[in-house]
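Note that this complex is displayed minus one protein chain, with the remaining chains in position.
By written order: A and B. Residues from 1 in each chain.
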Amino acid sequence: MKMLVRAISCAPAFLLCMGGATQENASRISASFSDPSSPGLLHVALVNGSISIKGSESRDVVIGTRAVHLGAPKQDQKGPAVMQELPQQSSIAVVEQSNRMSIAAANPSITTDLEIQVPNRTSVQLSTVNEGDIRVEDFDGELDVGSVNGAITLSHVGGSVLAHTVNRPIVATIWRVSADKPMAFTSLNGLVDVTLPSATKANLKLRTDNGSIYTDFKLGSLTGPSPSAEYAGKDGPLLRMEIHKTAIGTLNGGGPEIEIRTFNGNVYVRKGK
Amino acid sequence: MNRTILFMVLCSSAGFSAAVNAGDLTEHSSQKLTMHFAGSGAHTLEVRDVEGNITVEAYDGTDVEMTVEKSLSAQNEEEMRAARHDVVLDIGDSASTIHAIVRYPNQQTCGGAGGFTSHSGYHARYDFTIRLPRTVRLQLCTINSGVVLVSGTTGDFDVSNVNGRIAMTDVAGSGNAVTVNGAVAASFVSAPQRSSTFRTINGDVAITLPDSTSAVFHMKTLNGHLLTDFAVESEPESAGVVRESVGGLSMIRTNGFTTVRTGDGGPELTLESLNGDVRVMRRSK
Partner (left out) sequence: MRCEETITRFVDDLKGSLGVPERRELAVHLASCPACRAQTEGLSQTWEQLAGIPEVQADSAAMRVHFQVMLADNVRQSARIPPSRGCIRSWLERHVSSQPLLQVCAAVLLLLAGIELGREMRPSGSSDVPALSQEVHNLQQTVALSLMQQDSASERLRGVNWSNQLDHPGNEVAAALIGALMHDANVNVRLASIDALTRFAERGVVRSAAIQALDVQSSPLVQMALIDFVVETQNRGAIGALRRLAQDNTVEMSVRTRAAWGVEHLEAV
C-alpha cells in the first residue's frame, strides 16, 4: 500500500523516484558542461522570479535558490492562531547536453529567485517576465538578456551584450567590448544607461522618443540634431541632445554597431575608463 | 416502503458506514479480546485492515484490549457465504508483536506491494477499537472507508491510510503518517526525536508541537499554503537532489521543499500535501 501511495505522490516527478536522492544541499547545486574546456551555452528562463549571475573562473555552473523570504504573520483563516505564511519553493530542473545547459523552474507559478555562478566565456541567455530583475556582475562573455517587467543591471561585464526589457530601466557598465560584435540595449518604458570603455570603437545608434540623450563621449560623424548646451552630470559634464529621432555617430573612428534605445525615458552613454 | 425504512434504520444503528443498497444482505458481529505482550523488548501492535476504522487509545496498563466490529454486506446469499468464507481476520500475539490482519484470498494485505483490488460482490468491514500500553509501537494500515485515530501513545508509529484521514492526538514518538485522500493531523505532547513524515495528496496536513520544539520542517504543497506560528528561520538545507543521466543528456532536479528551522534545529519533519494546506502549530497551553 505504501508503495502505491508513494507512486501516486511521485507521479509528477517519476524520474525523481527512480533516481537516488542524495543529501546534497539543494540550495546550491553544481552542474557542469559536457566539455568544460569549451565555451558552453547557458539558457535560463523564468516566468516568475529574478536571475542573478556572477562570473567565475571555475568551470562549473553553481545554482542557488535564494533563501525564502518570510512574510509577516497574519490571522489564519482556519483557526484561532496568528500564522505566518511561508513562501513556497519551486523545484528546479537543470538539463545539459553537448555543452548546452538549460535551467527552469518546475512550477512556473511559484516565484523562484535564482543566483547562478557562471564560468566566464559562457554564452548566457536569460529571460524573465514577472518579478524578474536580471542582474549580472563581474562576468566576461556573451550576454543575451531580456525581461518584460524586470530591470536589467549589468555591472562590470565584458564581452557582448544584447539586452531588452519593456517596462523597466537598463543600466550597464561595460569594461571590455568584444572587437567585432554588435550590441543592443533597448527598452520601452525605462531609461537606458550604458557606460562603455573610453577607447571603444563603435558606431553608436542612439534613440529616445520621449526623453533626452546624454553623453560625455565626443561623437564623430554625427548625424541627427546637434548636441545642445552642456549639462552637468554627477560625474562631469554631459552633452545633451534633445532629439526624438535616431542619432548616429561614431566612437573613436567607428566599429561594430551599438544600439541604445528607449521610447519613454532618457538615454545615457557614459565614458568609462 | 415502511419495511425498507425500517431496514435502513436497523442497518445504520448497527454502525454501518459503507453505502448499503436496498436488497443487500448484512451481517454484524462483535468480538472482544485481551492480548498480552511477552518479552522485555519493544512491543509492536500491527493492524492491517482493508475496510474500516482503526482507533487506538493508550492507557496505563499492560494488556492490549481489542474490540473488533465485523460487518459483512453482500448482494445475495451466495456472496454472503463467500464473504464469510473468504475474508479472514488473523489475530495473534507472538511475544513482542500483537497483530490483527485482515486477509483476502490471493491478495496482499494492507501495506503490501502491488495494491489491492476489492471484490465487487461483498464488503467486509472491520472496525478496530484498541486500548494498549502507552509505549507500544504502532503499525497501522487501512485502505477504504475508514479513519485512523490514535491518542496518547508515545511509541514510534507507521500509520497508513488511503481513502480516509489520520488523526493523532496527544502523542509522542517519531514515524510516518501518510494517506491519499484525507487530512493528516497530529498533535504532539513532545516533539519527534527522529525524522518523521506527514503526507497526503488531497487534504490538509496539520501538526501541533510543544512551544519549545527545536526541529527542521520541510514543507511543500502544490495547491495550498504553508503556515506556521513558530518563530522560524530560513534554512538552506533541503531534502534532496536527484541526478539522472541518459546518454549524453544529464538532468538534475531539486524537489521544491521550503525548509525552515525552529529553535536550534533538530529532527527533520517532512510535511507534504498536493491539494491542501500544511500547518505547523504551537501547542497552546
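For the reader, a short list of remarks on this structure follows.
Simple rule for what comes next: contacts are C-beta pairs under 8 Å (C-beta built on N, C-alpha and C of every residue); 3 or more make two chains touch, one makes a residue touch a chain.
Everything quoted here is computed from the prediction, not taken from an experiment.
In the full assembly, the chain not pictured is in contact with A, by the touch criterion defined above.
Taking the complete complex into account, A:Val166 is the one of A:Ala81, A:Val166 or A:Leu222 that touches the chain left out.
Contact with the chain not shown here comes from a single listed residue; of A:Pro169, A:Pro256 or A:Gly272, that residue is A:Pro256.
Although one chain is not drawn, the whole complex shows that of A:Val62, A:Ala81, A:Val129 or A:Leu188 it is A:Leu188 that touches it. Interface residues of subunit A facing the missing partner chain: 123, 125, 142, 144, 146, 160, 162-164, 166, 179-182, 184, 186-189, 201, 205, 209, 253-257, 259, 261, 263-264.
To be clear about the criterion, only the chains that are shown with their structure count from here on.
Once the centre of each chain is set as its mean CA position, subunit A and subunit B turn out to be 49 Å apart. Within the complex formed with subunit A, the residues of subunit B that make contact are 108, 110-116, 141, 143, 160, 162, 178-180, 199, 201, 204, 219-222, 225-229, 232-234, 236-244, 248-258, 260, 272, 274, 277, 279, 281-282, 284.
Across the complex, subunit B is touched by residues 1-5, 8-9, 13, 15-16, 18-29, 31, 34, 65, 67-68, 70, 73, 76, 78-79, 81-98, 106-107, 110 of subunit A.
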